[in-house]
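Got a structure here, written out as structure tokens. Questions coming.
A single protein chain has been omitted from the complex, and every remaining protein chain is retained in its original position.
And then chain A:
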């Protein structure tokens, strides 16, 4: 049975999922309109994969409601499956199967699939056609998995960490592909812990941590500075005395060294501040590189909200 076209691609409210005493998803709400790209962004263990697997019908929610294209992903799994493409996190092929065999098998399950040979070619898998799956590189396995998710021409795709383990060229290719999906009206829900990926691809970014939505919005909304305070960033040699520089700047400006050699001046950044920073650096005999004034980026929003400590 088909849901009316005006329903959301994905609608989640109050979703809870526990594994023993661990609460993986803790009251998550999410609304994804059709035709959008939504990025579920969060650190490892934030509950992204669990959320996606519940949407895919592979896990049952402990509480809350989930609707995918207007349907119950568990109860109406059979009618949803032809309409939804799934790229799981890792795996998804017989150990000894060749890339072409696997994609042709998945294609045979669809009524009007994309041409598997074309898909293999554009994803750069042609050189690996005769290679058993378990001997493919991680990036090749990822691209085959993406091909399997797309070959049936789905309305909605779930991509769990689609660019994990890909080199830069492949990542660009996947981004381009996701752009084409969006253009052609396919709804895309992807998980990622890569901030630039969420920023480059998504109409809507939902930042999750500890199974909860921390914040959501378009990349522009999320990076718009609530306090209107701008910042100046530059790179120079590591270990400059930031206290000295702070003292040289007007009241209210503060200088921090994030990663070694990456400096941020927070506060009211006016032309005078820029001038002071460059001349102070000149006095130290240091060249301030990549100097730019601007709004905070998504990475900062993310770190602010999810903390700076490492997660396993």
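What we mean here is this: a contact is a pair of C-beta atoms (placed from the backbone, for glycine too) under 8 Å apart; a residue touches a chain by one contact, two chains touch by 3 or more; residues count from 1.
The rule is short, and it goes like this: contacts and distances are computed from a predicted model.
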Protein that the absent chain corresponds to, by UniProt name, given "ABC transporter", "ABC-2 type transport system permease protein", "Glycine--tRNA ligase alpha subunit" or "Glycerol kinase": "ABC-2 type transport system permease protein"
Identified contact with the non-displayed chain, of A:101, A:257 or A:270: A:101
From A:12, A:41, A:201 or A:240, residue that would touch the chain that is not displayed: A:201
Among A:37, A:189 or A:232, the residue in touch with the chain that has been omitted: A:37
Sole contact to the chain not displayed, among A:177, A:213 or A:288: A:177
Hidden partner interface residues of chain A, rising order: 37, 56, 58, 78, 81-86, 88, 90-97, 101-102, 104-106, 108-114, 122, 133-134, 148, 150, 152-155, 175-177, 179-186, 200-203
